[in-house]
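Notes follow the structure.
Other chains of the complex are left out, but the ones given are in their true place.
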Amino acid sequence: MIAAIIICAVILNWVLRRLLMRAVTQIVRGVKRAQDVDTTSEMQSAPYVNARAVQRTRTLGTVGRVLITWIIAIIAMILILNQLGVNLGAVLTSAGIVAAGLAFGAQNLVKDILNGIFMVFEDQFGVGDYVTTGEISGTVEDVGIRVTQVRAIDGTLWFIRNGEILTLGNSSQGWGRALVDVTVDAHQDLGNVSELMVESAQALMRSEKYARKVTGEPEVLGLESVFGDRATLRLAVRTRPEAQWEVQRGIRAEIRRRFKDADIKLADELPKQQGGQK
Amino acid sequence: MIAAIIICAVILNWVLRRLLMRAVTQIVRGVKRAQDVDTTSEMQSAPYVNARAVQRTRTLGTVGRVLITWIIAIIAMILILNQLGVNLGAVLTSAGIVAAGLAFGAQNLVKDILNGIFMVFEDQFGVGDYVTTGEISGTVEDVGIRVTQVRAIDGTLWFIRNGEILTLGNSSQGWGRALVDVTVDAHQDLGNVSELMVESAQALMRSEKYARKVTGEPEVLGLESVFGDRATLRLAVRTRPEAQWEVQRGIRAEIRRRFKDADIKLADELPKQQGGQK
């Protein structure tokens, strides 16, 4: 009888894992084929997007296989103990206490793994996304169950335990917004300055390099602050995700050029800390 | 007998879930119909408000369905074990220990989910609200049971675990207040300056662009601070929610224009950190 239980468990485990792996393989292949078709696509992050789908499938596949094996093993063991006439209640109690003890001792491990699985399920980010968590910003290189690998801009590869990711900012989803604060000498006509700022951004949008990256109309939000001889204006424009930094630099350069031509004076930099505001 | 229990549980589960889903669907439809009628409404956040009601209903519906299934399953299991002659006390003890162990191991998960459910119940915020929590500010994109998604002004999508939301500021509820601090050269007549500030804000209220956004009378609170040659005056005016930043910028621009005409000198900016005061 016990032998039968063991054999059934092994076969069931093998079959279920097999089915899961086949499903994973098919999804991965499907993604890859789509990738081959998509090669003419011009989205810069295409290989990343596919790598992401593939990796997400594989990660969940791994988790699934481990779960299948554990659940079958535990059920089989309970059945066998039952056959051997062991008191089920006592065993459950013991197991519960041991589980609690282990859960406590390895608290951080459990926290890391649970958070990792949920992050993959919720698709918070994928390989190639530019993310920020705590004081670390960079491109995701690997999404793991326990640790996530993020490559910072200076090439440092950061290993971040998933349980330490309390809040996570993903700059590669949907859209970005380029924000340019310009501080000018306040004695000038600010209406004129605003106009020039918008024109600069519009000129950028017409340029070949930036046309595809800017997706909205530029807008001067207004006077962020005004002091004796300094007035700060903020320009905002929607961009493709991850393009906001490049567009900001482009707009800054363009604004500077036009201000020079129009003889508008910029104010000096103050050595202060800046807080945020919408 | 056991079969009967199982069948009853399945049917009961199906019926209750069905009823719950129907209720959710009707509420959602009602909201949507209201939305169609309301399209002539001029409130900017109307689509958000509806999306919020729909989402809140759906989120609570999901929680409700999961709870129904779990409660029925646990009761059915206890009844079945009872039928099988298992000692109820021992099973309860085991279950309690296992629950405690799991609760400990997955402490953060439980914390996140419990906080999420309460936040939805208490309607702390909804899709489209502008919220601040910790160092993150932005518009809510999704209210989940475990994580909340907030889109910051630069387009970054923040995933915030609900358990990490200790305090949450919602700037989209009821009203906002625009606060403008103006630091002028103290040798001037401050009564005159105050008057000009109020006039600026009143002019703004009469303008087409801002008329709907300002909801109260502007008021100069008084002298916030005075030093050798610097005096800071604070102007406050009630606005519609989320309009305070735009109104602040508008008032700043208007004040600057009128001060220029009236030849009032603003003081220079000091590179210091500023604390708060009512």
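Think of it as A and B in the order they're written, each chain with its own count starting at 1.
Here, a residue touches a chain if its C-beta (ideal position, glycine included) is under 8 Å from a C-beta of that chain, and two chains touch if they have at least 3 such contacts.
Keep in mind the model is a prediction, meaning the values are calculated, not measured.
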{"item": "Identical protein chains across the whole complex (2 displayed)", "value": "7"}
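Keep in mind that, in the parts below, only the chains that are shown with their structure count from here on.
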{"item": "Rotation in the CA alignment of chain A with chain B, degrees, nearest 5", "value": "50"}
{"item": "Chain centre separation in whole Å, for chain B relative to chain A (CA means)", "value": "23"}
{"item": "Touch list for chain B against partner chain A, complex", "value": "86-87, 90-91, 93-95, 97-98, 100-102, 104-109, 130, 134, 136-137, 144, 146-147, 151-161, 164, 183, 245-246, 249-250, 252-253, 255-256, 265-269, 271-273"}
{"item": "Contacting residues of chain A [partner chain B, same complex]", "value": "88-90, 92-93, 95-97, 99-104, 107, 110-111, 114-115, 118-119, 122, 124, 132, 163, 166-171, 173-177, 179, 186, 190, 221-231, 236, 238-239, 241, 244, 270-273, 276-278"}
